[in-house]
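All protein chains but one are shown at their positions in the complex.
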Amino acid sequence: MLKWFSVTPAQRPLPSVLMSALFVLTFCCVLSLLLGAGGLAPHASLLTLLGHGSADAEFTVFHLRLTRTLVGLFVGLTLGIAGALMQAVARNPLAEPGLLGVSAGSSFAVAMALVLGASTATLTVGIAQIGALIGCLCVIGTAKMQGQRNDPIRLVLAGAALSSLLLAMTSLILLFDQRAADEIRFWVTGSVAGRDTSTLISVLPSMLLALICILYTAKPLASLALGERVAIGLGHKPRRIRGIVIIAVALLVGAATAIAGPVAFIGLVVPFAARALVGPDIRRTLWLCLPLGPIIVITADIISRLVAQPAEMPLGVLTAIVGAPVLLFIVRSHRLPTL
Amino acid sequence: MTLKRLSLKKILLCACITTSFSALASEHTVTTKYGNIQVNDNVSRVVVLSEDALDSAIALGVKPLGAVATRGGDSVAEYIQERANGVKIVGTSRQNNLEAIAAQRPDLILASASLSQDKYNILSKIAPTVVPISPGMVSDGWITLARVYANALNKSAEMDTILNNIAEREENLKAAITTHVPEGKRTAALARWMPQGPIVMSSQIFASDVLASTGFVINDAGVIKEGRPHSSPLSLENLSKVDSDWLFLATLNSEGKDALNAAKSSPSFSRLNVVKENKVITVNGQLWTSAAGPLAAHAILDDIEAVINTKMK
Partner (left out) sequence: MIPNRLFMPNATQETVPPNGYKLLTLGHKVRILIEKKAVVRNIWLVLILLLSCVMTLGIGTMMISPKEVIAVVFGHGSPMSQFIVQDLRLPRLLAAVFTGAAFSLAGCLMQTMARNRLATPGIIGIDNAAMAFAVSSVVGMGLSIAPSAMALAGAATATALAFGLAGGSGTRGYRFIVAGIGIGAIAGAVTQLLLSQVSIDVANSAYPWTVGSLSARDPFMVHILGAGVAVCLVACLVFASQFALLPFSDQVITGLGANIKYIRIIALVLCITLTGLAVSVAGPVGLVALVGPEIARVLARYRGIPLVSSALTGALVMVIADLVGRTILSPIELPVGIVTAVVGGPYLIWILIKRSSRSSL
C-alpha cells in the first residue's frame, strides 16, 4: 500500500487502486445499512442483517436503508462519470454539470412539469433529462463561442450566467404556482431518501443508451485529450465525439437529477479525486470514477442522516458544503491544470 | 434629501387621507407590535393583509375592501370564498401591492404579525396599520390574534360571542368523540406528505389547537422543539413516530386523493397501523395548515364532524 505514495499517480497499477476503491465502497454500503436517523442502533441493524431482527428492524434495514443505498450508488455512479466525461470533453477541470448549468436546466424542467400538474412523487425521468439536454446544448453554444482556448474560467463564467438565468426563470414560473413552489423547495436540496426502486428500473433504458455512447467514445475521447489535431490525425471526428458525449452526459445527469434532485459538486469532486489517484488518462480515471462516485454520495448520505436527527439534512446541501472546498483546493493548487 | 424636507407635509397629508372619511368620530387605542395606535371606532374601509385577519373581519361582519390571495391560488382561500365575494386582491402572501392598497383608500389596515418594519412605515402612512404582537408558537395563539383584530375593529364583544360559540361547539364534538372513541384511542397527528418523508405539523399550530380541543391527543412525534418552526420534515426511518390512532393528511392539491395515493405507494407509509386501519383523513391544506380564525375553526370543526359521522359511528 505504502508503495503507492512513492510513485506518481500515472504509474500506479489501476487494478489494485480499483480493488481498494471497491473495498472502501463495500465498507460504505455496509455502514449505510447500519446507520440511520431512526431509533435502530447499529448493533441491532447488524443482527438484522444476520437475520435476527424484528419485522420493523427488517423493514428499516432491508427496505429503507437498502433502497437509499442503491439509489445513492446509482446517483454517485452517474454523476461521477458525467463529471469525468464533461471535464474530458471540455478539457477543463472545473467543468461540472452543476457549475455549467446542466442541473439548473433539469430544475427548470422539473419546475415546469410541477406547474403543469406533475408531483415530485410521480416525476418522470424524461423531463429532467430533456432539461439537462437543454442545459448541455447551451454549454456547447458557449464552448463554440468561446473557442475553449485553454481558459477554464470562461466556460465556468458562461455556466454561472446560464445557471442564474435558469434559476430566475424557475422562480418566475414558481411565482404563479405556490403548490409547486412548496414542493420544489424540498426537491432542490436533493435527497436519496424515500425513492422507490422502480424509479431505478425506469431509467435503465436511458442508462443503456448512455453506456453505449460512452463505450463508443472512450477511445476517441482519450485521443481528444491529447489535442484536437492528434484526434483528427488518428482518424476521429472531434465534433461528433463531443456531441455524443454531451448526449451521454445529459442522459446521466438528467437521470440522477430526476431521482435525487440536484446534487451539486459530485461531478467536480469525483474526477478530481480520480486524477489524484491514477493520473490524468481518461481511460484510467473513468474506471476509477465508477466506485468513487458512489463512495462520496453514500458517505454524504450517511452524514446527512446523522447530523439532524430525527430529521435529515438535505443531501445537496451537504455535498455543496463538502464539494466547494475541493473546488477551492483545485484553484489553490499552483496552477489550473489543463486537461 | 427632498424626501426628508417633505416629511412634515407628508404627516399632515396622511392625516388628511386617514381622517377624511370619518371626521368627528371617537377613537380607541390598539396595542401593536410597532407601538400603540389610535383607531377610529367606526371603520368602514378595511384592507386585510393576512389570512387570519380576513377570517376574523368577515366573521365579525366586516367585509374588507381588499385582501391578499391565499398561497397556492390567486384568490382568497376556498373555505371563505363565498363570503369574501367581491373582495379585491391587493397582492399575494409573498408580496403585497402597496399602490393597490392605497387605491382602496382604507381607514384601517390589518396586517400579519410578520409584517416588516419597512413595510409598516409605508402602510402606516396610508392608514392606521394593526400589526399584532406575534404570540409565537403557543397553543391558542390564533385566539390572541383574533382578539387583537376584533379590538381594532371595535367589536371585541362580538368576538367573545363568536369564540364562545366555537368553544361550545368544540365541547359538543368532544362529547361525541368521547362517547364513540374509547380513551387511549384518540391520538392524532397532522402531517403533509413529501416523497423523502412526511412533514409533521407542530402541536401548536391552529388546526392542532382545534383538534386538541375536540378531544384528540396531538402527537407531533416529538420532533418540534420549543421555539422551532411550525413544521419539520421527518426521516422515513422515524415514520412510526407519527403512527397514531388518527392521521390528518393535509394536501395543497384540490384533490386529496392524489396525495393519499402518492403516500400509499410508499411502503413505509402503508406499513403504518393508522393506514391499515383506514383512519387516514385527507384534509385541505389551505384550510388546515395555512388559515386561522373563527371561520376557519368552524370549517375545521365541520371536517371533524364529518369524520365523527363517517368513521366513528
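Each chain carries a letter (A and B) given by its place in the written order, and its residues are counted from 1.
Convention: a contact is a pair of C-beta atoms (placed from the backbone, for glycine too) under 8 Å apart; a residue touches a chain by one contact, two chains touch by 3 or more.
No experiment lies behind these values; they were computed from the predicted model shown.
Participant: Using the whole complex, pick out the displayed chains that touch the missing one.
Facilitator: Looking at the complete complex, the unshown chain comes into contact with A, B.
Participant: I'm checking contacts with the chain that's been left out. Which of A:G53, A:G76, A:P271 or A:G316 qualifies?
Facilitator: Touching the chain that is not displayed is residue A:G316.
Participant: Determine which one of B:A84, B:I126, B:V280 or B:L295 touches the chain that has been left out.
Facilitator: B:I126
Participant: In the complete complex, the non-displayed chain touches which residues of chain A?
Facilitator: Contact residues on chain A toward the absent chain are 94, 98-99, 138, 141-142, 144-146, 153-154, 156-158, 160-162, 164-165, 168-169, 171-172, 175, 178, 181-182, 185-186, 188-189, 264-265, 313-314, 316-317, 320-321, 323-325, 327-328, 330-332, 336.
Participant: So that we can see where the missing chain sits, which residues of chain B does it touch?
Facilitator: 3, 6, 9-10, 13-14, 16-17, 69, 71, 74, 88-100, 102-103, 105, 114, 116-119, 121-122, 125-126, 229-233, 290
The rule we apply is simple: only the chains that are shown with their structure count from here on.
Participant: Taking each chain's centre as the mean position of its Cα atoms, how many Å separate chain A from chain B?
Facilitator: 42
Participant: Per the contact definition, I'd like the list of chain B residues that touch chain A in the complex.
Facilitator: 71-73, 94, 193-197, 221-223, 232-238, 240-241, 252-253, 258, 262, 265-268, 271
Participant: What part of chain A is in contact with chain B in the complex they form?
Facilitator: 36-40, 56, 59-60, 63-65, 119-122, 175, 177-179, 182-183, 186, 191, 193-196, 305, 309-312
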